[in-house]
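A single protein chain has been omitted; all remaining protein chains appear in their positions.
Letters are used for the chains, namely A, B and C, taken in the order the chains are written, and counting of residues starts over at 1 for each.
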Amino acid sequence: MSSLKANALSAFLIKYGILIAFLVICILLSIATPFFFTSQNILIVLRQVSINGILAIGVTFVIITGGIDLSLGSVLALTGVVAAGFAHPDTYPLIVPIGLALMTGLIIGAANGFIITLGKVAPFIVTLGMMTIARGLALVWSGGRPVTNLSPAFNYIGGGDFLFIPVPILLFLLVIILSGVTLKYTRIGRYIYAVGGNEEAARASGIRVNRVKLFAYILCGLLAGLAGVVLAARINTGQPNAGIAYELDAIAAVVIGGTSLMGGRGSIMGTVIGVLIIGVINNGLDLLNVSSYYQQIVKGVIIIGAVLLDRRGG
Amino acid sequence: MSSLKANALSAFLIKYGILIAFLVICILLSIATPFFFTSQNILIVLRQVSINGILAIGVTFVIITGGIDLSLGSVLALTGVVAAGFAHPDTYPLIVPIGLALMTGLIIGAANGFIITLGKVAPFIVTLGMMTIARGLALVWSGGRPVTNLSPAFNYIGGGDFLFIPVPILLFLLVIILSGVTLKYTRIGRYIYAVGGNEEAARASGIRVNRVKLFAYILCGLLAGLAGVVLAARINTGQPNAGIAYELDAIAAVVIGGTSLMGGRGSIMGTVIGVLIIGVINNGLDLLNVSSYYQQIVKGVIIIGAVLLDRRGG
Amino acid sequence: MDFLLQAENISKSFPGVRALNNVQLQVKKGTVHALMGENGAGKSTLMKILVGMYRPDEGSIYFKGQSVHFKSVHDAIQSGITMIHQELLPFPDLSVAENIFMGNEPRGIFPGWINLSKRNRDAKELLERLGLKIAVNQRMGGLSIAETQMVEIARALSNKAELIIMDEPTSALSDKETSILFDIIRELKREGISIIYISHKMDEILHIADTITVMRDGEWIGTYPATEVSQDKLISFIVGRELNTIFERRNHKLGDELFSVSNLDGAKFKGISFSVRSGEVLGIAGLMGAGRTEVVNAIFGLEQITAGTIKVKGRPVKISAPNDAIGCGIGLITEDRKRTGLVLSATVKDNMSLASLKKISRGPFIKKRKEVEVARREVRRFAIKTPSVNQVINYLSGGNQQKVVMAKVLLNDPDIIMLDEPTRGIDIGAKAEIYKLINELAAMGKAIIVISSELPEVLGLSDRILVMREGRIQAELTANEATQEKIMQYAMNTTGYNYQ
Partner (left out) sequence: NQGAKKGEDGQIVIGASMLSLQSEFVVNVKDAMEAYAREKGIRLIVSDAQRTADKQVQQIEALISQKVDAIILNPCEVEASSPAVEKAKAAGIPLINVNSETTAVPDGFVGSHDEESGEIAMEEIARRLGGKGNIVIMDGYMGQAAQIKRAIGAKKILEKYPGIKVLAEQTAEWDRAKAMSLMENWIQSYGNQLNAVFAHNDEMGMGALQALEQAGLKDKVVVVSIDAIADALQAVKAGRLDATVYQDAKGEGEGAVEMAIKMAKHEPIEKTSVFIPFQLVTRDNVDAFLK
């Protein structure tokens, strides 16, 4: 009986542990500072996390297949400067910078995917190599200078509101819904889990493993392209040195959200909560005016602690 | 017959592929610039790679157990400033800064290991958290400023020669030999492979899996501490912002050297070749004065290419 | 068009091994074609070639009269060939229904979507057909091996293939599930579906096969109609010599009580008490999921014990990890060699010495030469087919892998030896060797516990037999009183009798 109850509790914790950790952090922050739990600040947090959120959702796909993508931050910069290059006022219609940025992200993702699957090289190395390649391309394309003077229409993507909701948040929501549905209800979604869970078995089930992986990397690149556009629009600049180490925050969010780096397990909702935890910590520590050096220590402790609290269930 | 021969060739390539890739890179560089293949330049490359080399060897142990350590770069900085803080002229004997730095590295490694094994948290998250914690500690300890004015005896570790060989190279060699012997000829070495290859089978064979993992993380932290001392001594400063992203170079070297991030496979010799490849590329591109932007692109391409050439064997 | 499938002059080499040499195979429509041969004969390799997992070095394959060159399993499935693999291939984190229909999901409303309700319905139907009482949304990783095996069978059935290859599908099944499988095979035959059936179990083959092909050392030995070949003849084809009875009548001299447990409780069992004397073989029988594996795993420290005591040589011991158990002189040959038995990425030698490295070390250092010596000796002793002791164990055939696990555990020289399904996937010749070995160990005064789902095996080996059901011991039978029928009665609870 009591063991059954304990089992039920631990099952609950396993399933919702990280959500609980998130709520605990939010409650503590609400108590600690009156500025945290205000509608304005919540909107700010959501807007802030949208870029990391879009990146994290993309890399969730890759991680579930058992891969990793370290090139995200650089791709963000590259697609940002590409978009900015075509977003000067009175030049091209908005679709051109956006389309080209997405295309660039897609191509980089496809390159990652092809080298990993056909070349049989570890994703870590391929995407690490791509990280420096994409950064180099961003610098070459922009001549090492920020690309400025962007059209108001373009900047609207990063700073505007639509129906009172900031556009980046809307885009993030859209990405959450589409990718959640893809992972849960479509074949390719299930194949992504299968490939990550047991590649040999997936192959033996007649799944074309390479195509599935390729899909994941392409999607990840594409979403990095979208995030690049949002970032460039948000800071009104294509910044060739933007996004350094952003991939680590994105991957951290995914892992905090319960997706296993070994592949085969994970969910979009988990990733979203992971993204929110990181976002809330960053925001909260700034609000509390924790000194910058201690902020890093506290942030590290909270991230480990949140995951620890989560795993306590298991 | 011919198939047997082809088999033998492919077996040879599998075994020595990355070595061949390394030699190809060296030959190409020797042709491209007369400055590359000189005894002086070889010594310089060796001295430059020794820090990344010591880090990479430490993380090789961790990676073979199936883990990862992202805190390396920050630990390097932390142990560097700790050492520097006790290395001012006419204060403490040399053993104090060195001992304290090694101890600091050891403690951080042990903390990683304990949280990972007892807390059952993914190594990626724990060491990512530790990465920001250690960086924060380094900044707190140093007040965000470089710790300067170090004793000549301390600086000798980074810049001195012993029997005409630079001390960092000697230390690197020592680490190679000791860790190579440990992995190849001792029980703990064998256990490290077993734990990474199949944790459950290792446990069922009576291996105390947690202790083995702990050993790997502690060793990794300790070696990061040593690398921190060498770095601080080399640049005559404890830099709180040193070593950013160094862990990526170290892990890249390990993976280039054929160690699988899934665990269970790898070797010190492979890691050493991986370290040398990265070092030679950095050195060669500088010698050839490839422009900064293109240097990144070329470096990424060469790293992916080298591993691709290696895997062609398989 | 006589044959559904024809494979001609197939050859295949791996580094250091010639796995197949000019092999042929012809399968008629609507028949069961059995494939037999010792461990490492090349059966699985041939099958993997048929489904496009490996490319043959030489030879040609015709399916439905047409020459085929499958580039991947996907192609083979599209053409109508599916396979149940010898090594279980589950997706542990996905649900049972998802496992069954992976790669073959019922289509949903939009392109690319899955019809989830139809999938779950169909999965439920399939499981019922297989007599399996598990929920379709249960996580695959939580299943026992036997259940996993049944789900893999369901997966093959879901594919609607014309040729189903079954590579040792019953090695983890007990008689009850096996008979369900055979019913299904007969049904499939009636529908005109062909089956290639691989097994080391002689009676099964003679029971279900229409045609039998025998292989030895990668060579084709012959193809025979099942009705025209006797068991003895078949065995001699397989091993290439005459083989005497497999169960030699044993004459165990029982000594003192070496090992006992009383009132053990765990997650999946309750109130387990028994004892084993030196020189005795204790058999544990039961249906799949009876909790036998859980009991021995818990004794060995792989799982938690919530109550009860374990005594070795009369002294209570505390075991919280396998390391403690090994220290007490207990050895366990685990049920699932892939999950808990082997480090697949390591060599034969490294696997063998893993549990007993302390014995061949000086200080922290391993005596390398000694290690190789020992490994070579064991390879000879168990007749393990491997090009060298430095071969990566993943490349050994299933049966040979099992022998390595056995050698590993015995190298520690335990006094109490627990064997969980020790002959799973082992060929008939090697089986006889293992039985002989068990008897030898008993004669040396060891206490032995054998779990087996093959009743003849339990009956032939044991001095005493425990029957388990639903996590409890239902009966204890002596060798003389035990019969297959009696064991099945207790295992399935057809009597009201409750031991304890």
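By our rule, contacts are C-beta pairs under 8 Å (C-beta built on N, C-alpha and C of every residue); 3 or more make two chains touch, one makes a residue touch a chain.
Since the structure is predicted, the reported quantities are computational estimates derived from the model, not experimental observations.
In the full complex, the chain left out of view touches A, B. Interface note: of B:Thr186, B:Asn241 or B:Ser260, the residue touching the hidden chain in the full complex is B:Asn241. Although one chain is hidden here, its contacts on chain B can still be listed: residues 33, 35, 38, 40-41, 44, 47-48, 51, 139, 143-146, 148-149, 159, 231, 234-237, 239-244, 282-283, 286-287, 289, 291-293, 295.
Considering the complete assembly, chain A touches the hidden chain via residues 32-35, 38, 40-41, 44, 47-48, 51, 139, 142, 144-146, 148, 159, 231, 234-237, 239-242, 244, 282-283, 286-295.
FYI, only the chains that are shown with their structure count from here on.
Taken together, chain B and chain C share the touching chains A. Centroid distances from chain B, each centroid being the mean of CA atoms, peak for C.
Rounded to whole angstrom units, the spacing between the C-alpha centres of chain A and chain B is 29. Residue positions of chain C with contacts to 2 or more other chains are absent. Multi-chain contact residues of chain A (touching two or more other chains) are absent.
Across the complex, chain A is touched by residues 51, 53, 72-74, 76-78, 83, 85, 89-94, 98, 102-105, 108, 112-114, 116, 155 of chain C. Within the complex formed with chain B, the chain A residues making contact are 70, 115, 119-122, 124-126, 128-133, 135-137, 139-140, 144, 245, 248, 251-252, 255-256, 260-262, 292-301, 303-304, 307-308, 311, 314.
Residues of chain A that touch chain C in their complex: 185-188, 190-191, 193-194, 197-198, 200-208, 264-265.
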